[in-house]
Structure formats: structure tokens, C-alpha cells
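One chain of protein is taken out of this complex; the other chains stay put.
Naming follows writing order (A, B and C), and every chain is counted from residue 1.
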Amino acid sequence: MFRRVLVANRGEIAVRIIRACRDLGVSPVTVHSEADRDSLHVRLADESFEVGGAASRDSYLNGERVIEAARVMEAEALHPGYGFLAENGGFAARCAERGLVFVGPPPEAMRRMGDKAAARAAAVEAGVPVVPGSDIVAGRDAERAAPEIGFPLLIKAAAGGGGMGMRLVRDPSDFSDSLREAQSEAEAAFGDARVFLERFVENPRHVEIQVFGDDFGAVVHLGERDCSIQRRNQKLLEESPSPAISPELRAGMGEAAVRLARGAGYRNAGTVEFLLDPEGRFYFLEMNARLQVEHPVTELISGTDLVALQLRVAAGEPLGFAQSDVSLRGAAIELRITAEDPFAGFVPATGRIREFRPPAGPGVRCDAGIVSGSVVSPHYDPLLAKIIVSGPDRETARKRAIRAVRETRLVGVASTLPFFERVLSSAPFRSGEFDTSFVARHWPSLSRNGEDGESAARAELAPLALAAAAAELWRREGANAKASAAPPSRWRLAGVAEAHRERL
Amino acid sequence: MFRRVLVANRGEIAVRIIRACRDLGVSPVTVHSEADRDSLHVRLADESFEVGGAASRDSYLNGERVIEAARVMEAEALHPGYGFLAENGGFAARCAERGLVFVGPPPEAMRRMGDKAAARAAAVEAGVPVVPGSDIVAGRDAERAAPEIGFPLLIKAAAGGGGMGMRLVRDPSDFSDSLREAQSEAEAAFGDARVFLERFVENPRHVEIQVFGDDFGAVVHLGERDCSIQRRNQKLLEESPSPAISPELRAGMGEAAVRLARGAGYRNAGTVEFLLDPEGRFYFLEMNARLQVEHPVTELISGTDLVALQLRVAAGEPLGFAQSDVSLRGAAIELRITAEDPFAGFVPATGRIREFRPPAGPGVRCDAGIVSGSVVSPHYDPLLAKIIVSGPDRETARKRAIRAVRETRLVGVASTLPFFERVLSSAPFRSGEFDTSFVARHWPSLSRNGEDGESAARAELAPLALAAAAAELWRREGANAKASAAPPSRWRLAGVAEAHRERL
Amino acid sequence: MRRVLSLDGEDRRVEVRAADGVLRVGIEGGGAELIARETPGGWTITNGRRTVEAGVAGGRNGELVVEIAGHTYRFAADQGAAGGSRRRGAAAGGTAGGRSEVRTPMPGKVVRLLREEGEQVAAGDGVLVFEAMKMQNEIRAPASGVIANMRAARGTPMEGGELLFVVEPAESA
Partner (left out) sequence: MRRVLSLDGEDRRVEVRAADGVLRVGIEGGGAELIARETPGGWTITNGRRTVEAGVAGGRNGELVVEIAGHTYRFAADQGAAGGSRRRGAAAGGTAGGRSEVRTPMPGKVVRLLREEGEQVAAGDGVLVFEAMKMQNEIRAPASGVIANMRAARGTPMEGGELLFVVEPAESA
């Protein structure tokens, strides 16, 4: 095992990786930006190196500085976490050149999976279902290809982006007109009229498979995570097992994911994402060549430590278990607590966190990047903490998740905690019957009777809230008052509460 | 299931039971003493009722007031936790008379197991090994009985207490003299010269079996906990599996415990404690007719929620699983974090907790009764929190426990955290080869190089400690200064840190 | 201490007094006093039967935001309170005695300062560029005068409703 590992990230994932290092007896060191000098990951590491200004491009994305930090602090390996440099094949290759072990897949596998077209080709090669589609087509060929793909379908500009040159066609009789429109729009926008066709998967679930490979040819999967609760393609809640998956389907998806990883020469942790249609057919979407945000869901049901496993495999150890050794127990749900106001269109919130008290007790894990007093700045991802709960079954985990949300104290910035309380309590979530349209379809009504709405419980607590506001005013005015009855002893326990108690 | 349950306890166990209620959708209500008006368990409950003054006998031990609280708050059941009223058979019977379900074993089973002689008789009846011993003996009968029991043995006064009239005899030739001494000492002290003999189990391990029974005749066991790390019979650290137990021995002890529970008409959660001698023989010690402090160790390896199970069984539900369904996975260790100074003879510490930040992340659970700002008073048990870690094997759990201890921030009162850091890192603990003499034998040397000793790491950090002390002086003098540069805005985020940042 | 707090458009009179190491809060027409005890994140409030943890933070527009058991309450304080006047609306800030305060419209940061403290500005002149939600907006002087009390610093994250700068009437500068 390595003596020292550089954690090249920030926030909750840096803290998560530091913990894995400590559990393995490895010395964790980190990098930080100017804005993160006092961050939790810096406090928990054995050393930290300032790599640049607050903006990510000046610091966490500055590969050269990060590699320099590893050299200065004498780290033998680098764990990139997710985001930032995690899927940068060029950076991984540079680490290797400098003799620094990059904890992740080989650069070639990263590059291949990072290119959507190459990844799709690899899936086809491995016999993994992809969304039916065509090569580049035009005119007659397109007319012929369309019925084979089936409706509804998407016409997509080959050079496209931002929805330009894209058409959703539901009725076959609209196809010719839509094709002409798409081509001329693509020509106008990109100077390139080429289009291709793709089956439109309606109301899919988003289900992904965790895979893991070592240097000795072993590749296993650790079951699925259902990530259908999303907002604009941002995952908000993930769970395992998926309420939509039978053991047979799990085995089929798992085998497909392992085939793909094996074919691509994949090693270390990776995730194969699929769309699952209402008829239970799955289609390869993309492969994430890194640790996922939602990896703890899998850890809780499989009894593994995926980050420790990443470090072991990167250090050249074998996986140590086979597919038949993988046993999945119970159910787990992860909630991404972000600094966003769900009642104001998920606008990012910033500020100082006056108090953070994570949930605890049986079946509750919290991976946080913040503590009381942390500053949430606009420079980075708004993810503050992940609450991950487990229980013998989905319903136990669901109730426990509600308890954990209610128990969490997060004062000073708006967060998605109330979003989760409502989603978890809602009938469609409880039933397990939903797809990626859940948030768009249900949040508008769930958010009503919202923070400004009236409910019996809210009205009952209003006098208590009024008292809290009054007490706070009293405290703030007292804190500003120049004179106080008697100066508190300098040697007493400190803290505002104490000082006030003396004043009373 | 009950609609509302009264949690008749305080501290971490009250919080633990409140969480189980919430996970089941049950409304938890509590009682509190005058000293506990602002305690965490009161804050987390739906309602709380003040039952009396700070002293336990005036409040938590006041059965009539507690039953009155249940009536006022309309609770249908009462969970006693451990300690206080938990093993009071008379109280349990009174609850039943008032139509309040007592979450625990039937009063008759509690009474029988509460009487040491009756419990020993029940064990003998059930064919469970007890420490070899005699009935009341004197003179010739004693001389004859001694060799059958074997040496070393204890001569104990039947009416004894506090060590009076007790003699440890290692050499058979000392027996006659010791017997005379013991009898005359007992006569002098108690006016009762009767004695009996008992085999002295040297350097035993303390190993206990968790059992569970329902109203339908099912009784199962959930494996063992090794509680050999004790100080003066107070458990400090518990783990499962025991490093000293083979699968065969576990099965044997488990079956013995189940036989005993079944024979005693036991229902709900209970623990059968055994002494394990160095040759691997086990002897019944006593049965605890309640939830144990260390129950989370079993929860983590068995994937169960014992408190939820207690509530279900008390509500008349069947256990829902059989012995063959019990699967134990991995290893778990619990640390009891108490407000005691391990470098000063474990003298109790009191005061206000300036900051408490529990450990978190993978494999770490923390059941705490405190939060930042809590006051530790001398009125109650010094247990502040339990850190319970799990991992695939003992060594992973051990390293994780060290990480969790180091991560914990507990500022304002002395605690046993440094005790655990040293014990967990010590060679004898690591080896797993120790017995109940561990603390007496090893702590004196482990505590040397103690808080006032010198080590390279300590010396290296000394300038940083000096800077912290200097900063704190600066802050305290500033807090006392009458004038400050500019009064901070009353509407800004509050907090001392913030106010100071404005002052800078 | 007596104050008026406004919740959901309704004014409520409250009285706070310290006694026996706690705060006692009376609410006009609200029955028995409530007990408040300070915590790191706000207060615990007891009404005799129930004790809740109330988180308190400053919100936009100088509100006090109280959160209890997942419910959020936004309070505006009366103008009579010493040392702080009730803020009106977002962004624009208020004008008192010819002074114009300019505040952040929402959380974000200043990415460029166009004027410095002490400089003369005409109404409508751009003073700084503020970035929020990845969009940059020029913040303009609401009145002619001199920039005073420039609190904005390049790159520093700010909350909504924080003071950016003040425009003092030119004659008083």
C-alpha cells in the first residue's frame, strides 16, 4: 500500500477519500484553493498545498500545480475524486509520466469512454444494447431508416449542440417535414447539414451498474443504483435496489456492464449508465470512468468500501473476491444535500453556515464537506453533504431517510433538505413507480403549500418561531450594546451562550 | 404498532429509542428532570414531561410520576432504556396494571433474573454451566467440598458484601485456616457465619450472548459480544465477534443462552453474560433483562434494529425470523465515550461542552446524547456518546475506530477519547489476546507518555498549540473590551466568529 | 425589550425578558410565556409541553429567517429597533437623509470595481459588476454624490441583502 496519497479534490469527496486513507493507515495530503484555506478537507489532511486562486481553473483544475503539490508533499499516488481532473485522460497520462500513480482506470480506457461515439461503438462491440439509431443519413436513406428505428424518434444534427437541428418526431407522417427542417437548421447553424436518427426513449428510468476491475483480469459488478430522481440531468436522490428491477434484469444488466468493462480493458471503479424503458428494456447511455458521487449507496448494500478498494487495486493488489462472493443486503437511499433553494427554482445559496449538525444513529451515514462555521462560496459545486440511509427493505430505508432529514440541523444557507422531506413522503416516490420526469412532474405540486403556505403544523409552531425571532433580536441588540452589566470572567468557558448567561 | 411511546430515560439511549420510534412512524415522547430541560432527548421528542428535580430518585426513578407522564401525554407503551426503571419488576407490573405496555420482558422473568440465586438456579435447571460451587457448608463438609470444586477457589460469606468474609485460596493447604478466618470475620461483620465455596475463574473474558424472544414462543440468539475491556466491572469497549470464540463455541454458548431464556419464559431483548476461562470453558454469570448499552455492536453485524424489534415484539408482532435466518457479517467495535479523565484515575468531569462534532463517514455510527452547548452535570451517568464502527474484519474495524476517535471533536470536558486511542493502538488489543485484567494490567503503562509526557508528535505541534492559546486570549480580551471599532450590523449572520471578522 | 415582528404580513408584539438564566418571551394575545435558551444555531423554544430547536439566520432584505421542524418563517422587524432600520425591497437598498445604500440583489460576488471610495458619481453611473447565478450585472449609482463606505471587494462571496456601498450627497462629503 502507498505511504502517502494526494487527494486532489475538495468538499465531501475529499473528506471521504481522506477517511479511506486513514482507515488503511495511509497518510492523506490534499490541495486547496485560496478560498478553501480553512476547509474541512484541509483540516483533516496531514498536509495541504495551496495550488491557486478561488476559481477552479486556477486551482483544482490546474493539473501542473496539482502534480507539483504531489511532488512537494512526497505523495506516491493521486486520487482525483469526481469532477475536476477525474476524467481527464491527458492528466492521468501526465501523472504516470511523473511516476505518480493515478487512482483510476488506465488513460486509454478513460479516453475511449470519454468520447460518446467511441463509447457507443465499444458497447455495440461488447454486445451491450444501445439506443437504436442510424449512422449519418439523408433523404431517401433517412426515410427508409426511420421505420426501422421506430417512433417516437429524434433527428439530431451530427455537428449539433444546444438543441439546434434537433427534432422530436412522434408521428411518422411528420418525418419528412421534420427532416427537412432539421437539415436546414443544422446547415444554417453549423454549416453542416448532416443528421442521424435515434430512438427516443420516453420516460426512462436512469439505472446504473457499479463495476470494478483489477490488474489481474478480474471484473465484477456490485449491483445497480436507480438515479431517476433528477432535475435537468442533475441527480438528486439515488437508491439501490431499483424498485423497477427484477433479479433477472439485474443479472442481465450486470453482465452487460462487465462485458463492456472487460472489452474496454477497464480497471478500478467505474459505472455503466443505462436508460431503462417502461417495458424493462435497457440501453447503454454512457460509462463514467471514475468514482461516482452516489457510490455509498452501493457500499451500504454490499458491505464494501469502494474507495479503499480503489486504493488497493491502484497499489497493485488483486480485487480479492469474485462475482459469486458479492452479496447484496437490504436497501439504501442517498440524498444530495446541496446549497440550493428548492422553493426558488433551485437558485444557489451562499453564506456562512451558522450550525451544521448531521443526522446520526442506526442506519444513517453522513458524508459531509462542511462543519459549523464553514463558508459556502459561489465558486464550487453546491453539494454540501450526502445523507445515506440503509435498512432491511426500501420502506424502512425511506422512513429512516425522512427521520434523518428532519434531524439534520443546517442553519445559515438554504438547502434541498425540505425538497427531500416532501419527495420522500410523496405517494409516487413511496410507490416506487416513477421515472426521470418525477421532479418536473411532481415538484410543482409538492412545493406548493410550500414555505409560505399554511398548514396546521406550521401554524401551531408559529408562536415558537416568533419567540425564537424575538430572542434572536434580543441577543443581537445585546451583542451590539456597548455596556454590559459586568464583564464576564476571561477565564470562564467561552461562547456567546455562556457570556449571556452571565449577563442575565 | 403503537401510536405513541414514552421513552422513560435520558441521554444517548433516550435519543436512540426516539430514533427507532421515528423510523417506525411512532410518536416519541419523553420525561425529563429539572436539570435536563434543554437536553437533546427533550428537543428531539414530540413532547416531554418534567417529572422532578435533578436527582434521579426525584425524577427518572420516580415510577409514579413517570406513569403519570405517560397518561398525560397519552402514550400507549413505555420503553425504559437501560438503568433507572429498566430492571424494576415491580414497576413493570405497575405499568401493566395501568394499561401501559412495558417494552421489555414479563415482570416474572425480570424478577427471577434479577435475583442472583434464582438466576443461578434457572441456569442449572436449563443445563447451562455455572461456576462450580457448593451450597452452604461448614467444617468437615467444607473440607470435603473444596477439592471437588478445585483451586483457586473463593470462600464467600452467605450474608456477605463488600469483600467482608471473603477469602481467595490458591493453595489447598491454606484452606482450613482461610475457612476459619472467613467464618469468624462473617460472624463478626454480619452475625452470620455461614459461607459457601465457589471456583475462582482466573483472568476470564467477559462474553455475552444477545437473545430475543416473542410472544409466540420463538427465541433466537444474535451472536456474542466480548466485553473484556473493563475497569472495575464497568465495560469500556465491546466487540463482536469475540477474538476468543470459535464457531463451535459460539453455537454452544448461543444454544445455552436460548435454553435459559426459553426456560425462564423470557420475551423481548435480553443478554446472557458468561465468563470464559482461558481453556475455553464458559460459565453463566447473570442475565440482563433489558436492552444493553452495547446493543449496537450486534446491530451492525446482524443488520438488525434491536430497538425497533423490541417495539414490534412488545406490540404483539412475531419476531419474523428464525435462528437459521440470522446471518452475522463482518466485525464491530463500540467505544463508550464518557466524561471521565483517564489520566486522572477516571475522575468524572463536568461542564459545558463547547463543541461536539461526532465522527462520520463509512462504517462509523455515533449514538450521542449531547450536542455542542450541552451541559454535563454530576447528577447522571457520565456516558456522553458511543462510537460504533464496523468493517469486514476486526483489523479494519480497529483501524477505523482509531480514525473515528481522532476525528471526534469534543471540547470543554475531559473524556475517555485518548484512552481509546491508546488502547486500540496497543499490541495486546491488536492481538486480541487479553482478558478482563486488560485495563488494570496495561493502562498504567499506556497512560505514561501521557498528556504531560513528551513525544515527537506532541513537540512538533506545540507551537500550533501556543498559537491557539494566544488567539484564544486575544478573543477573550476582545470579548470583554467595552469598546469595539464599529458595532456589527444587527442583521448580519450572527456568531462570535462573524462578529470578530467584522472587528478585524 | 419590546418589539413588533411581522410574520406573513401580520404584526405581532413581543416582549423579551431575561430571568433565571433563560429568556422569557411573551406574545401579545398569545397566552403563557415561552422559554428561550440559546444554542449554536439559534434557540430552543419551550412552550411547556414541547421543546423545539429553532435555527435562525439572516435572510435577504434584512429578514430574520426561523426554521423549526422543516417549516420556515420569515420575520421583518419594526423600524423602532435600535441600530438597524428595516430594509425595503432587494437590490436597490434604501435612502435615508439623502444617503443611498446599495445592497446585493442576491448571493454572489463582485467581479469588478468600476469606481473607488471617494469618487464622484452621477445617478446611473456604473459602480461595480456583480456576478450571481453565472450572470454579470452592472450595479449603478442610484443618485448623484460621492461613493462612501465601499464594502464590496473583488472576489469576496456575499450574501443577498449585504451592503455594497453608499452614495453620500456630494455637499456632505
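Note that in this section contacts are C-beta pairs under 8 Å (C-beta built on N, C-alpha and C of every residue); 3 or more make two chains touch, one makes a residue touch a chain.
Just so it is clear, the structure is predicted and the values come from calculations on it, not from any experiment.
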* Structure fact -> Contact set (omitted chain vs shown chains) is A, B
* Asked: Touching the missing chain, which residues of subunit B?
  -> 35, 54, 347-351, 354-355, 357, 372, 375, 377-379, 405-406, 409-413, 417-418, 421, 451-452, 455, 457-458, 461-475, 477, 480, 496-497, 500-501, 503-504
* Touching the hidden chain in the full complex, which residues of subunit A are there? Just list them. => 37-38, 42-43, 45-49, 73, 371-373, 487, 489-494
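Note that only the chains that are shown with their structure count from here on.
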* To do: Find me the chain with the mean Cα position closest to the mean of all the protein Cα atoms on display.
  => A
* From the C-alpha centre of subunit B to that of subunit C, how far is it in Å? -> 49
* Taking each chain's centre as its mean C-alpha position, how far apart are subunit A and subunit B in Å? -> 39
* Separation of subunit A from subunit C, taking each centre as the mean of its C-alpha atoms, in whole Å -> 34
* Structure fact -> Residue numbers in subunit B touching two or more further chains are 371-373, 487, 490-491, 493-494
* Structure fact -> Touching at least 2 other chains, the residues of subunit C are 37-40, 50, 52-53, 56-57, 64, 81, 83, 159
